[in-house]
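Excluded from the complex is one protein chain; the other protein chains are retained at their positions.
Order of writing sets the chain letters: A, B and C. Residues in each chain are counted from 1.
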């Protein structure tokens, strides 16, 4: 445990979850699952496992390969395991908020790994406090376990329905007890959650299918919105007892968050991103010497753009593969150093060229500015930027840590003002229709709130106050 | 957090506590207090502090000087701080059980640092679980905070009386909230707890007076058995609302546990241990070449024995000051290595001598055996051992981690059998009367249960079952 | 210092060197230079600096950002600094062989950073030993400093000419004394070495121009083959006193070793690699669904191939950006895990496709095999591989750590056997003529010995024996 405890501010993070039931190497497979899901959370990670009698746990700040050693994995005994990776942009992130969250109640151990954001959590917590509950963290998961405990006299199944029916917002959650693993997804289906089968016939549940590839599991199907999927020694048991709601898959998983080798909501992410590039080229085609990502977040859309427009693709900026997390501060005379230490534009290649850069999104617009400047310094003639999604103008309440108002550049600036701010010659965004077309699905399937402000479910009033960090 | 979670086994440890109220360097002074109290717990340590608005916390496994850096102390802001050092003999000790324990309830933060052992904790915990409570650790402190939360609607003062009146056993506890520090000692007064005043007029509470010496605080008085002592901006407020019980100071604090430069229960420990040596010599005097400690736990009693008997004191065994916590395993041919690497008998000095060794106690009798052997190997003629307390034959339920039955050598062996087991020529224990006489107090003042089996308060029945480690 | 000392085996490594003269932040700029040159050596790094009176030094095993902290850089005082990064494929690499190598002789400090390999080093060393010299390492640099010391009575300049005229093979070397920095390049010019100018008018010498970009230095010119370039307070002094030899630039710097954003031997590496791809497509064009690198070493040649052939470029294999240096061993049932944990082929994208993979070279052919297998497992129909250089069939004696005979796959196997070994449907290499054409220079300029066996200078006979590791 480390540093100051913020019981009040609600961090809203993306996360990744993975659980394995019925495999002698349950913890090790969960570890590899987290390895593949590391892009969903790099701040802390944890695994709990059980042999039916006792619980074993290891959680720590850091990346998955740093946290777990062969020895630590071997200590995580049993054939049921549950893991979590977590991300938070706040500096004060602490081990106290690392997941899975575990507690015991009358001999039952309950471990919870959660991806999403429950928008009425404050209200639920206050109700529990009035009944005498105490809280040691700010995690949604702690509130969920309290609710389960309060309903447990009716049996675990009923307690789950009772508890999860009260939750509003986004939750793709896995519960572990001494003898079962339960996957639950909110009725909107904001976040992904998939079921797979391992070589020995045992089951795995994970946020994305790329976790299955690594452990050689076969993808079976997505956990359905509103489904409670229970895995026991007897096999699978599925029911959909939660209140029905409008389907609202998070389209940002396709734009930016998921790994390109995953299939999300039934669609391959790589192909989807390439199509965004195709449609971008169709929506707005300009002449240029070449198209390039800067450095790689727009890779797949750039390929799509190049193929549709016929403008050649280049990789005109070289990444230093050995940049560590920290480096020594440069001397005062060295400008824009932080960009250059990681990314060096190829001077003799870029000089006097008209360049199109493809990016997946612009959130704050802070780093982009000095990147463009580093291109100007090597003599690029014109820089145009194409973004493979519409302007992100509204905060997300469902688990993606977008900044609020002022920091979200498209919330307060017009496209032309952003272009000016970044020092670009041209700036073009994909349309909402173009984005949806790239997925091959109906617009109805998705939550598009970050582009449109049209929220499927609103947070309770206290939610906003909390975000300001008051006690 | 680390390793497996044992929610069931109850570790029964000694601990040290220290709190400071009203000093701009509250966390730093608490750190020095813990430094002086390190002998009471070397497994984990923690400090929480508050500036009235927020809580700051750092806990970790390890020794105080390893855990806290200048930077970490500076992050512990505010003028109220609470610290804890913890010891556990079990291998599975984890950060989950590190103290102070902190939780929030309806805007109130409650941090608790506890020294002692509450014997009806299981019963209290079960009662809480029936009301829906969930538990994340096996600490007494977590149960105490739950009880406080359940009674908090009546106000904190009443909640304290209500809560602590239910607790049976030993507790010298300090509570911290956003605006106060509260010291509470059980009505038996098993464990010490003292009040001191710092140079700037602010207050400090600590397990032993040696903590006051280090931070230049003046000792004021002991917190009384059954007292609730509240320190706020308005000053001290004392009351004794807990049910009256028979005074039962732990005499083992004088025998072994407390630092010799502390005054415990009003008596200086150094003087008290010397008197034990004096009385030992009076109770049983034999002829010998010299008296020596082996190596230093019997130092003060040895001085007392030497002065009373006229037999010269020597330090015939040399300690290697550079022995680390771990060292490389010796080769097979090297016998009794573990003793010798730390302690080397001075061969040319000890040869053909008749030696009296003074020890403060024999618990398991495991290390003693090879020590005696190492003396025989350098040619000592006769070895007699004098113990400055009676045989410890019964487990402690009040916070000292004596082993149970079989491992406690005096529980199953007679004095002569122990002498034989250790390979001694003679073995002599101080009498209960002699021990009490050394303190200068009445026998009535003390808990002598580990010698006599006469327990001031018995644990609930489930306590015993728990000790066996069942789920 | 660490582990066993191998005074006999000669490790033949690539390295990077960087020196700064006359800048108040000399050590810091050298640090950034090494940062940019990290790809030339990841095993150990070191910097020495001087303020004219004393020498400051820090060397360690590891990567540049791990080894140097702000504090360590600040301890490296003075305005002259010299740095080195080193790579060795042998397990027994030790700090003893870390560079720069430093010694003192009659009040003169001599520090040497060396990139290359001196082929008559054993002969020179034996001659010195006969005169009474003792050796503490196996570094070429130690021998060079001994030679300098033996000739120093004639003055440093003469000693340099005398010493370096005796050396056969490859050396791009920087010498530092209390008051000067001297860059020396062998008359063949095997390895690159460039001169740049910093903002304040001071000088920098480095292996590649990418080091200049990072510290905002202007490239002036290459240090010429056979040149001794001395930098003092008075400025630059250049002479070419070493025996003239046939120019033999290492073409493998263009193929693989140098960073694409560097200009090497006057040619931009990115453009050169693209041209290799263009010419590959011209030399052998087949039909395919797409061209792809696997994962990125063939990036630039792949772009060139795609543009010349019209076959679209894709990035069908996703790299896990969070793979650490070590990871836990997979379970037995998980095949080809080591590849998959880093690189996941996009299953739904690759299925039933005919794919061209572009690689820069095949050395041992060990990892390639399981990569191809991982493509087969996701259902790729045909895999053809194009290599952007000819088969590497002969060892390098000039500083690149190619394996000898048996391990160099193209030394013992025909192209068709290699294709079979890797499990490919087709395998095609660039011709020697095509490779030279891509550089835009004469074939005469280059050492092509690894492809042709035509060595510009042969090692002495003992060199071979040494490579076998005898005492």
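Note that a residue touches a chain if its C-beta (ideal position, glycine included) is under 8 Å from a C-beta of that chain, and two chains touch if they have at least 3 such contacts.
Just so it is clear, the structure is predicted and the values come from calculations on it, not from any experiment.
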item: Where the missing chain makes contact, among the chains that are shown; value: B, C
item: Selected from C:54, C:233 or C:351 as touching the chain missing from the view; value: C:54
item: Of B:165, B:199, B:414 or B:452, the one touching the omitted chain in the full complex; value: B:199
item: Contact set of chain C toward the excluded chain (per top definition); value: 1-7, 46, 48, 53-60, 72, 75-77, 95-96, 98, 102-107, 109-110, 126, 129-136, 145-146, 149-150, 152, 471
item: Those residues of chain B which, in the complete complex, touch the missing chain; value: 25, 28-29, 31-32, 35-36, 38-39, 42, 63-66, 68-70, 73, 199-200, 210, 213-216, 259-261, 263, 268, 270-271, 299-300, 303, 306-307, 312-316, 318, 320-324, 326-331, 333-335, 340-341, 344-349
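In this section, only the chains that are shown with their structure count from here on.
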item: Arrangement of touching chains [line / ring / star / complete / other]; value: line
item: Chain at the geometric heart of the assembly (C-alpha centres); value: A
item: Angle (degrees, nearest 5) of the CA superposition of chain A onto chain C; value: 180
item: Remotest chain, chain A as reference, centres from CA atoms; value: B
item: Rounded Å distance, chain A centre to chain B centre (Cα mean); value: 48
item: Chain A and chain C, separation of their C-alpha mean positions in angstrom; value: 39
item: Averaged-CA centre spacing for the pair chain C and chain B, given as whole angstrom; value: 61
item: Shared interface positions of chain A, touching two or more other chains; value: none
